[in-house]
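With one protein chain withheld, the remaining protein chains of the complex are depicted in position.
Entry: chain A
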Amino acid sequence: MVFNRSLLARAALGPAAGAVLMVFMASGAIPAYQMYSVGLAAVYAVVVLSVGLLAGWSGIWSVGHPAFFAIGAYFAAYGSGHDWPLEAVILGAVATGAALGAFLGYAGARFSVLYIALLTLAFTMVTLELINRWSSVTGGDQGVPVLQLRSGLGLGTVLGGSTEAQYLAVGAAAVVLALAVPAAASGLRMRLVAAKSHPLAARTIGIAPEAQSSLSFAVSGACTCFAGVLLGLLTGFVSPDPFSLNFGISLIAACVLGGVGTILGAVAGGIYLTWNPSLSSAVGLPQPVVQGIVLIAVLLFLPGGVVPFLAKPARTLLRRVPRRPHAETPADPSPNQAPAPTGGPVLLNLEHVSVSYGGLKALEDASLTLRQNEILAVIGPNGAGKTTLLNALSGLTGNGRVSGTADFAGRPLLKARATARRRMGIGRTFQHAEVFSELTVAENVLCTRRRITPRRRAEVARLLHSVGLADVADRRPAELPFGLQKRLDLARAMAEEPQLLVLDEPFGGLDAGERALLAGHIRRLHADGTAVVVIDHVLDDLFSVAHRVLAFDFGRTIGEGTPDTVLQDPEVRSSYLGSVEGRTRPPEHTGGRSMVRLHGVGHAYGGVVALRDVDLDVRQGVVLGIAGANGAGKSTLAGILHGSLAPTHGNRETAGALRTSLAPEGRALFKTLSLRENLEVAAYAAGITGAPLRARLEETMQWLPPRLRDRMSAPAGGLSGGEQQMLAIARALIVSPDILIVDEPALGLAPALVDEVYDRLSGLARDGLTVVLLEQLLSRALSVCHEVAVLHEGVVAVHGRPGDPAFEALAEAAYFNGGPTLAPGTAATAQTSQVN
């Protein structure tokens, strides 16, 4: 950790305040009857600090601390009864607390927040029961006195309940608080918070969450046991009464009140705990009622706690010039062309790697080699197994079964733990920029190192500058737009100069300028000798940086080539565009009255724009296809057309009271419910009950294929993908919708099943149902729809009728490149020749 002047000054605040307090105590300015309370507040502050920092830094909420507190106090009592030196008592209590805490932390890391609550609750219950029954040592409910503890180093004797004990408590608390200040600035805290905010991302930078929580619980337990010793000395008498479970709740209340994870907040919490009884008698309410009201009020109105609430305006005053985050452009211009790959040695070699989850093969028999200094792009439609490939490389396959072999830099890769792969030299980024939300931008990168030296800080500052984040280094990621969060994700992955960088959809969600910038970064990485594996759907950007392209579908490799040649491979091309043979196009149909009309509709999630300025008219009886690559904004548009998602811009008009229903992407069935229950629930939600429900159910069942009709009582989770899709459409149909919206019905289905689903959809359209079909494959959309709109990066690029060869060419260009760049003249015609 770095000791700079301001840190030292803040660390000195604790002892300074303690010294001032002691002077007051000695001068008699504090009345005698309050002296004990001051000492108690100091002891409580240490306990609240232990609970609060454990919660704030590691996300572990413990109700087990009354037990630690009790253990410390009984150590003091036993030591006093057996003439142990003071140092031995403290050492014994601290060691016991650390050991028990390490166990609880390790066990707790396997569980969620709630399990830890039960675990620590059990710990308190068991400890309290032992204390009550083990009367030979603890005196049972009679308690035991703490007469005196003599220092083994000859520093004097502390009598139980004496004034010296009060001074000792204040002094010790001051030291503990002072130690907490540098700890808060250390890499340790950053790594703890990183492991807490995003355990999975933490693993990819070499932080093991189990070890972190074990360590922090050990420290917390040790501190609380130490506070227990102080309490024993302060009161001069130890009985089980103060260590109830209600005390555990009060501790949590004190933490939340002061501000979780802040040091000053702990002091405030300690003071609150001490004078809560006085406060209660002052307002004339029972103590638990006051505690309960304070607890609820703070959580409802000041969830951050009192101290951060007060500190915020103070900080705003100090920071006179408000800085706005803005995207600065990195200093050095990057080369525009990807240099030819060097014929370097093989860095990564994958042979027949498969990953399966239960019965589902997410990745099948993947083989690839990557040379040092090579940029490999992996492409393929949604669900092709691309992300699974990256997860296999970075060790995040969870409980999936991984087979095959992989060598990285001459060492076996697949057996290595996720945390070890960072050390082997693999860094990765995430599709949604999984940054640590509770750390600042600089800390996000700093936490990749265990120890933080001034040199490391300088290195990180340089790195942040090179990606254009230097100005926002002290900001939290949540204050930044998505594009900057993705740069931070990249900077974190680059921090230790890995040999291999794995990028998961780095271009997704970025605008054109940001994408150009990112391409520059990737080229620069390459120039520095880093190998890169990158997956994305934004093909033009991807191809501008890659040396080689690998195409995936259904978990298998289907083609390989250079960026210039890979799309000429018919199999690769059809995996995107589809190849639909022998399907008869529906007769021309211009549609009846307008059912749903969108005007200038746009939508953004947080800072990420998904849709821009979309005008669309859905007419009665028409099958409207909306084609676009993954991430083009299809599902957002589906939600807005459906009415379940309110657009952030523009408006949606419907023709009177209209019933729309949606078969969402990925089916979204209730898997634990039976087929019949899935249908019934949808009807119930629409207000159909009783006899009409039974009639609708009967009618909808007739629509389902016979093999599903026979299994109406089986859980939906047991159906195959195609069958689930059929059920999802049936669930949308049971409410007799005016418009049926189907989002990516073909996703992940084998070709024969896709045909069956589409035949059934076409049948519905023939019967006159208005259908909106969102489809990844352009050719499929063209083959079944009356009208097709191509969506590219949130914008309707072209809109027209299939069957017009000029439109088909335009649509294909728009699908890949976003605009009809080839022939602007015909584009205008196509745009205007749409349905009138």
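Side notes on the structure shown:
By definition in this document, a contact is a pair of C-beta atoms (placed from the backbone, for glycine too) under 8 Å apart; a residue touches a chain by one contact, two chains touch by 3 or more; residues count from 1.
As a convention for this text, contacts and distances are computed from a predicted model.
The subunit not displayed here is recorded in UniProt as "Branched-chain amino acid ABC transporter permease", chosen from "NADH-quinone oxidoreductase subunit H", "Branched-chain amino acid ABC transporter permease", "L-lactate dehydrogenase complex protein LldF" or "Phosphate-specific transport system accessory protein PhoU".
The residue from A:686, A:712 or A:764 that touches the chain not shown here is A:686.
When you scan A:22, A:159 or A:295 for touch with the missing chain, the hit is A:295. Set against the missing chain, the residues A:374, A:443 or A:504 yield one that touches it, A:504. Annotation: of A:37, A:58 or A:431, A:431 touches the absent chain (contact as defined above).
For the chain left out of this panel, the touching residue among A:70, A:149 or A:256 is A:256. On the side of chain A, the interface with the absent chain consists of residues 61, 107, 110-111, 113-115, 117-119, 121-122, 125-126, 128-130, 133, 200-201, 245-246, 249, 252-253, 256, 286-289, 291-293, 295-296, 299-300, 303, 357, 387, 391, 396, 398-399, 430-432, 434, 504, 642, 644, 662, 664, 668-673, 677-678, 680-682, 684-686, 689, 693, 731, using the contact rule stated above.
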